[in-house]
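The complex appears here minus one protein chain, its other protein chains still in place.
Then we have subunit A:
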Amino acid sequence: MLLTGAEIIAEVLIEQGATTIFGYPGGAVLNIYDALYEYRDKIRHIMTAHEEGASHAADGYARSTGKTGVVLATSGPGATNLVTGIATAYMDSVPLVALTGNVGTSLIGRDSFQEVYIAGITMPITKHNFVVRDVTQLADVLRDAFRIAQTGRCGPVLVDIPKDVTAAKTEFEPLGPVVIPQPALPAADDIRRAANDINQAARPIIYFGGGVVSSGAEVVLADLIHTANIPACHTIMGTGVIGDSDPLNLGMVGMHGCFTTNKAIDESDLVIAIGTRFSDRVALNTTAFAKHAKIIHIDIDPSEISKNVIAHASLIGDVGAILAAMLPMIAPAEHTEWRERITKWQTEDYVPEDSSEVLRPHQIVSTIARLAGEDAIIATDVGQHQMWAAQYCERTQPRSFLTSGGLGTMGFGYGAAIGAKIANPDRRVVHITGDGSFHMNLNEACTVVSYDLPIITVIVNNTVLGMVRQWQTVFYGGRYSSTSPERKTDFAKVAEGFGLSGVCVRTPAEFEKAFTQALADNKPIWIECLIDKDEKVLPMIPAGGTVRDMITK
């Protein structure tokens, strides 16, 4: 059939299963929006307040479902507003297709109105990007974008489309969804050797990350852990893969991980790193990291092997497939002595004190976890509240804790929560944010209201940029430069102005009541929680330090 470029975009989106997209209109994408009007029964378009919000929403959609998120923006400022969202998805390996309009091909390169070279701008933060200059290539380029976003290590792909290409016509042949090639398994001998190492280890530990989530490997990972009784710990991106109540789950590792977890890595004789990349928040000191251990690295991305920490052995491929192939070679084991030592360390773990008078952050998060239940999806912004959320959220399912791990993007949370709620209308979505982060994206309240999304936003308000202030306390002698903005924002009133409700609470009892009510009402709401500005995220290992440098008060 003879279709315009804009219609081809709609057809390919449908063909690739992208029936929900997030975006914001503008001159360069008018033809596309005109086509979307025609396709409105088949493609749901969610308009956000800001393109950054749309990009985080597409990302939250992808993180919570495993499908590829799609975001659409106009040229120039629309396109540049996507940059933070694209970079966020890139750092956390989220499959995302970003479509941007551009000025007509005859205007490109002339500093025309709303022209930017977005392909150049996004080169370092995309897996790949395209500029389509000819309508006959459009369909295949879009398909390629979906294929690349989902192949191997997932990531964002940008397709920039000049306005005249969306108007031009060409023949279109529908095809099915792109086939994602499965990576080959490593050689059987290599898998056997790794299994032997695991069988022989006296003090093994598994350290896993978001790659387990991408691969859907949580069940086989749990099998491995339980067959050989190997203690496991995870990065922030691995939150929810193994439930916190599992005695073999030692929790989060790294800068704000437990003492036991970091100690266990330090004393282990074998680290099995699965779907993770030894970032500087985990391997704070790359030379001292697990220095008594042999390291086996299992990952889909060969360029991660020995990038930060030297691996003694590596298995490249889909982590789920590799673990499944390895599992029959794993001998059941008890590791009694090792586990007893770990249990003993656990008595030394930092435990925050509860209060009945003032709101303490861990109590806020635990209450959310308890009342919202295991099925709830939690999205966070960035700062102390993010770490408290990670430490106490008690997720038991992968894809239920959405956070910007790699880039640390303040302003990620509300958009991500919107995307997650659109994708999972039957699940609770709770957005945990800080007063600083929320000021960056609270404009998305209008989206939440327009689409009637019952997202509960919990604002952990310490009145300061808590995480930065914590560093100033610990490393800069309390010189609080620009971290106490003295804002006068009345969140409840702002909420009202946007057309949703807002409450402010000061005690655990008030919070519990407000949160229970919010769950019952099932409407969009902001709950502002006032906490002390000197609350810290503990424990903490300073950048570059080891478990011996851990700070606990």
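Just so we're on the same page, a residue touches a chain if its C-beta (ideal position, glycine included) is under 8 Å from a C-beta of that chain, and two chains touch if they have at least 3 such contacts; residues count from 1.
Basically, contacts and distances are computed from a predicted model.
For the omitted chain of this complex, the UniProt record lists the protein as "Acetolactate synthase small subunit", which is one of "sulfopyruvate decarboxylase", "Helix-turn-helix domain-containing protein", "Acetolactate synthase small subunit" or "Ni,Fe-hydrogenase I large subunit".
The residue from A:S303, A:S484 or A:T552 that touches the chain not shown here is A:S303. Considering the full assembly, A:I148 is the residue among A:I43, A:I108 or A:I148 that touches the omitted chain.
Considering the whole complex, the residue from A:R44, A:K67, A:H128 or A:H226 that touches the absent chain is A:H128. The set of subunit A residues touching the chain not shown comprises 119-120, 123-124, 127-128, 131, 148, 301-303, 305-307, 310.
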